[in-house]
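The other protein chains are all here in position, but one chain of the complex has been omitted.
For chain A:
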């Protein structure tokens, strides 16, 4: 299991453990695009270095969100692009699926983006992402030793996240 803490050098990875984890990887970005958390459970192929990987992911989601909002046939109101809304309000995509993985996405009103990649037959993970956001609030935001805007290095958050992700089917 590798742990990337943002833009610094990652420690040398331990041998991969594929058993017991149903998800592949997870990103958490804040409003300004800083990757607060990148967690990897099962990723056999790395194509880019960590920096490029995070930037690509953030850029992709930003573009996808504005594309889906602009192409919305049902809404007459142009909306305010770039302003985060409550999950479910406005028009925002929440997942895409390929033949090898499914990417689930959630953005909070404070601009936090949570992205989870799982196997393609996963169901709707919107409630799970909300629960993960709850874990974030409890163990990161309310952690007195955490400074907002910095990469997340909280043991309790990591363990409870791993436990929860293991239980998502």
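For the reader, a short list of remarks on this structure follows.
Here is the rule we go by: a residue touches a chain if its C-beta (ideal position, glycine included) is under 8 Å from a C-beta of that chain, and two chains touch if they have at least 3 such contacts; residues count from 1.
One rule holds for everything that comes next: contacts and distances are computed from a predicted model.
UniProt records the chain missing from this view under the protein name "Trafficking protein particle complex subunit 6B", selected from "Trafficking protein particle complex subunit 6B", "OSTM1 protein", "Leucine-rich repeat cysteine-containing subtype" or "DELLA protein". Touch with the chain omitted from the figure is made, among A:34, A:91 or A:154, by A:154. Seen across the whole complex, the unshown chain contacts chain A at 3, 5, 11, 138-139, 142-145, 153-158.
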